[in-house]
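Below you'll find the structure I mean.
The complex appears here minus one protein chain, its other protein chains still in place.
In order of appearance the chains are A and B, and numbering begins at 1 in each one.
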Amino acid sequence: MAKDKILSFERALELYEPVLGFEVHIELGTKTKMFSSAPNEFGSEPNTNITPVDLGLPGTLPVVNEQAVRYSISLGLALGCEIAETSSFARKNYFYPDMTKNYQITQSDQPIAYDGSVEVELADGTIFHVPIERAHMEEDAGKLTHVGGSAGRIQGASASLVDYNRAGVPLVEIVTRPIFGAEHNAPELAKAYVAVVREIAISLGISEARMERGNLRCDANVSLRPRGQEKLGTRTETKNVNSLRSVERAVRYEIQRQAAILEAGGTITQETRHWHEDTGTTSAGRPKSDADDYRYFPEPDLLPVVPGRELIEQLRSELPEAPAARNRRLKGEWGFTDLEFQDVVNGGLLAEISSTVAAGATAQAARKWWTGEIARIANTQGVDAASLISPENVAATAKLVEAGTLTDKLARQVIEGVIAGEGSPQEVVDARGLAVVSDDGALIAAIDEALAAQPDILEKLREGKVQAAGAVIGAVMKAMKGQADAARVRELLLERAAQA
Amino acid sequence: MSEITPELVTHLASLSRIDLSPDEIASLTTELGQIVDSIAKVSEVATADVPATSHPIPLTNALRADVVGETLTQEQVLQNAPEQQDGKFVVTAILGEEQ
């Protein structure tokens, strides 16, 4: 694959105005699937979360999950949308082996929610209103694994294996209108928008919204138009963008790539592009063509959903605070400085910190771990921090520090162990033997040993040369492999000197 | 005269994933031409003021409580599979893209 030419971001923005658009798919955390009573569960044995409906067996019919409708309405309301008086389903027809019926049940003319707006705050304090065109309900497809090719890629694979456990999982697809005016902030806005949508979903309790698991997936549309031109440029749709940082990088890359083509007098092909995390680039997918004739028509097997004013108002009254308002409140409650809070927002870590605090950690400890050690590891691994560790485990670690069981240094090792899959913080502490040694006997023994090696020190201490303690404390800490509380060692050493 | 051409039939066959033979394309072009001519008259009375009916009985809100029901065993799921491996269905290589 030939490497794309790219233009510098600055130059690209000088010449062209970027116009963005997003399609975000959120898997709803219902107990059952969108149209069947099969469990909606991640990580089961292949092809076991399946009823005849999910397999599209002859004679089967779909029935709408009431909870999925309620979740979709709540999400629509949280996105500032109107809720349709009458919402209906349609079939989107295309053949693909991950789709059991070879049509997807989705919504076309009458989505459950439409005409919304989401407030997104950028690092510099700018507030952006992202216009939402619609949010509609649909079903997820199964999962393909490609075998025989290199690295599981489609190209070169000789066969594919299909697991339909995910087929039929409820999705809401949120579609924005074209987003103008982001300019230099376009990549940041992309990331911030997805982060806000993710926070909304989590705060509503309708989805775990874990991007690394595909609970939340983003397709980013990017087009450029020359400065001063009214007509929109041709857009590309970048798929497979599975982390917040990738959203940002993918948008930046597409702006630079498209700008290079346009500047050289070329034209943009309307196509899907695939994001490659490893190289930080996109590659051409299928061009849009007249083969993309999805032949939508009203789903005859399903009736329209008419939610009723009462239900909508009830769900509206149960909505959690809007993210922007909540942010202002949390910042106060947590007592973060502007800088600290912005760090959290930029890291897309609000939900994590909230949950960590809810799980019993102090706000400062939660912030310190998430924006510190965890963010550092996430950066090295090129993933989102949220995908690495659960808020419960972070809180548990923080509590161990507070209780004096761990020092900060030991706690970093615990975090690392949890991320490495070694179990809960307590399990890592136990397995690695990381707890602070609080047994005075063991410490006194180590002190005596150190004193035996440096007999002159006791003398110096008695003479009041307190700084001499450092050498012994260092030796004890070393002997204890760092798992001792230095203050306590010092206390014990001075007691010892007084006794002798 | 009808707009059904062999090219159109070929395109429709590819949309519907049927590998029609050249003979079939030829005969379908003729037959569909006749059929389409005879059914095109629906548009004579389908004026803008007439609403479309997709469901013969106008019902709404057939909703299911979010309660897990009986599932098939993996064996049942795969019982009619033309080819299977490791609890999954096997298909030959995919050249197209995921949607």
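Keep in mind that, in the parts below, a residue touches a chain if its C-beta (ideal position, glycine included) is under 8 Å from a C-beta of that chain, and two chains touch if they have at least 3 such contacts.
Note that in this section contacts and distances are computed from a predicted model.
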| item | value |
| --- | --- |
| Hidden chain of the complex, named as in its UniProt record, picked from "Glutamyl-tRNA(Gln) amidotransferase subunit A", "aconitate hydratase", "Integration host factor" or "Sulfate ABC transporter ATP-binding protein" | "Glutamyl-tRNA(Gln) amidotransferase subunit A" |
| Selected from A:P300, A:G382, A:G404 or A:G474 as touching the chain missing from the view | A:P300 |
| Sites on chain A contacted by the missing partner chain, in the whole complex | 52, 55-64, 91, 93, 95, 97, 100-103, 160, 162, 290, 293, 295-297, 300-303 |
| Chain B residues touching the omitted chain (full complex) | 4, 8-9, 12-21, 24, 28, 31-32, 34-36, 38-47, 50-57, 59, 62, 64, 72, 76, 79-83, 89, 91-96 |
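Here is the rule we go by: only the chains that are shown with their structure count from here on.
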| item | value |
| --- | --- |
| Rounded Å distance, chain A centre to chain B centre (Cα mean) | 37 |
| Contact footprint of chain B on chain A as seen in their complex | 30-32, 36-39, 45-52, 55, 63-69, 86, 94-98, 141, 144-146, 148-149, 154-155, 157-164, 239, 272, 285-286, 290-291, 293, 295, 297-298, 300, 302-306 |
| Chain A partner contacts - residues on chain B that touch it in the complex | 11, 14-15, 17, 54-55, 59-74, 77-78, 85-99 |
